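Omission of a single protein chain aside, the complex is shown with its protein chains in their original locations.
== subunit A ==
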Amino acid sequence: MALPCVLFSSSVADYDPKEFVKRILNVAVLPTPQILTDNVESYEWAFENKYYSTSVHLCTTDSRTIGDQDFAESVEAFVHYFDPNQLNSFELAKAWLPYLKHIEPEIQILVCECSRYTDVVCRKETLEWCIQNGFELVELSPENDEDEDDDFPETTGMARIIQALNAHTWPNMEMKDSPPVQSPYLRQMMKEQHLINQQNANAVLNSGSETSACENNEDSLTEGVTCNSENQDTDTDLSSHDAGSETDNVKKTDMSSNKESVCNNSTGAVTGNEENVQQSSNASTSNKSADSGDSGGGSSANEQMPLDDINWKALLADSAQTDAPLSEDDIGVEEFEQLFMKLKVMKDKADTMPVDERKKYAEKVAVSFWKAIGGDEDEILGLDDSDAD
């Protein structure tokens, strides 16, 4: 059985500790008490709040006691009433301290009607004693000290005692499942966020179906362009590295192998890039959008862009050979876009040429690229002349 106990006592003749019990139980007449040990009467109090429900014994005693050991161990809270205008009353309250050492209650409350600085036991003295001994001073009818611009007024009196009892973790409490903790403000915020997420998810689904329905040039083309501009660094690195390691004679075979590796590389980059874009535009994208991105990027890579892409790289490799320095920073997306359109044609033409002519042709292409990226005219002056010749 051994419910946890709250022990009430009083050191004022005309204040019966049963008053506490009456007011906590909110009854006019107390039921017949249960006698726990000598001089200790108890009343059961079942209460609940949003976190737990429990029941405890509200015990009253008229004399200082620790009862028996069981009782002493079961006391979780101690509430004592005193009168600050009777020195004797305060002394009697102090006399509880050695007993409390044995009982060790978690909650200790000293109660009075009102503590003033003019009392026999001055408010300052009372407060100091309370703080030193881990008591809380609760006034049943406190004087209003007027600094009531406080947004969060303090609970006082009996309500505070009940509040303090509620804030204790009772050993026999039964926790409730998932109590509503968050404020309405936060719940509203989360609801809104949820709605936004849903809308985003819907939007993604819709847009995904649209692009797949009209998988036309426009889409894949813009995708290709953005991907190129983003992947320039890696691509040019790769090609210039290859160009440096290869000789003129083996260039042709190398170019074809280079072609493939670049092709793989760029398709990988396209899909990867695609996913990035999707994810950044919609934080809550599901697998669905990633899938649609994949297929879109894949189709564009296979159908349209990759050939141009490779040619461009091959040509860049050539241009590196012909000592036309490449300043990557200058490359503009729009200018390249136009060149890309022509590149397929150029490539087809170059394929039909013998090696020497192809080199010259590549030079031309390199020069046109050079101009497109706004390179210095002086540097390609000689090349232009030789071409004209």
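The rule is simple: contacts are C-beta pairs under 8 Å (C-beta built on N, C-alpha and C of every residue); 3 or more make two chains touch, one makes a residue touch a chain; residues count from 1.
Keep in mind that, in the parts below, contacts and distances are computed from a predicted model.
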item	value
Undisplayed chain, where the name is taken from the UniProt record, one of "Vacuolar protein sorting-associated protein 35", "Trafficking protein particle complex subunit 3", "small monomeric GTPase" or "AP complex subunit sigma"	"AP complex subunit sigma"
Contact partner of the left-out chain, one of A:2, A:95 or A:190	A:190
From A:107, A:346, A:362 or A:380, residue that would touch the chain that is not displayed	A:107
Option touching the unshown chain, where A:34, A:53, A:88 or A:163 are the choices	A:163
Candidates A:31, A:98 or A:134 - the one touching the absent chain	A:134
Contact with the hidden chain (one of A:51, A:99 or A:361)	A:51
On subunit A, residues whose C-beta touches the chain left out of the figure	49-52, 106-109, 127-128, 131-132, 134-137, 145, 147, 152-155, 160, 163-164, 166-167, 169, 179, 181-186, 189-190, 193-194
